[in-house]
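Notes to accompany the following structure.
In this view, the complex is presented without one of its protein chains, the others remaining in place.
Right, chain A next:
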Amino acid sequence: MSRNENPTVTAAASDGTGHLDQDGLLPQLVAHLREHRTRLRQEWARRIQEAHLLQAMTSQEMTAETTLVYDNYVEVLETGSVEALQHYARDLSERIIPRGVETNEVVGIVLLLRDVLARSLFEKYQRDFSLLNRVLDAYEPAANRIANTVAVSFVEERERVIRQQQDSIRELSTPVLPVRERLLILPIIGVLDRERARQLTVQLLSGIRTHRAKVVVVDITGVPDVDESVANHLVRTVDASRLMGASVIITGLSPEIAQTLVTIGVDLSKMNTIGDLQGGLEEAERLLGYSVARDDGVGGP
């Protein structure tokens, strides 16, 4: 954007003393943007389509959202307060993130709007360069702040969604289920990372205490892979369980995991492992002194 044609005016306007002028200019600018609202908004929507942004949205939605964004944008220019915009941006992000809208698209459309509006200002004031300079000096910091606010709100919202999902995964991920008196099973599904392994330990050890468990079957059929630190953590968890008087049976070690563990040399000699969950439960019942027998007269389970 050509705004440095007249360096002396720029300097004068940008050093604090230009505030009086800017105070007068912004309302004028806002009035201009309000007056040409429809035309500018359509121009903006056309630019968005040209840039192939926001293709996840239908044209009606686009119209509705661009109108709202436009009004919010002008309002921020007028009041200088970004709070309402922040709120709106977060709200908007909440609606569009599930549709797969990316950060670059959101930033892209805001920058397009900034560009469209700057061009219209340029057109309007191009006859008077010093005035144009002062208008842009008033407009640009506010526009930058708006772009910044929208981008930050979008990213924050996105992070919030990610955190929320992580939390719910965490809650769901390690259930401790009592199957018989003093027998617990812990089915583990999904990748075991350090954080989950740590959480598993906490759940397992406190589960042993609350349920007074003597035997725990940890089923890792659903775990695709483990690395060395997680494997060592598992071994330590098994040791700690033993200190609390419970024996741990690990079931469902996949061939890949077995191979990994042997290759990286984790000491599993103290681990009691059994092929599948069924075998693990049978072994656990044997350890606890249960004997399960089927009634022969009944036609099966």
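For the reader, a short list of remarks on this structure follows.
Definition applied: a contact is a pair of C-beta atoms (placed from the backbone, for glycine too) under 8 Å apart; a residue touches a chain by one contact, two chains touch by 3 or more; residues count from 1.
Assume contacts and distances are computed from a predicted model.
Missing from the rendering is one chain, named in UniProt as "RsbT antagonist protein RsbS" (options: "Cytochrome-c oxidase", "RsbT antagonist protein RsbS", "Branched-chain amino acid transport system permease protein" or "Monosaccharide ABC transporter ATP-binding protein, CUT2 family"). Residue in contact with the omitted chain (choice from A:Asp239, A:Glu256 or A:Asp276): A:Asp239. Residue in contact with the omitted chain (choice from A:Leu131, A:Val191, A:Leu205 or A:Leu268): A:Leu205. Against the chain not shown here, chain A presents residues 201-202, 205-206, 208-209, 212-214, 236-237, 239-246, 270.
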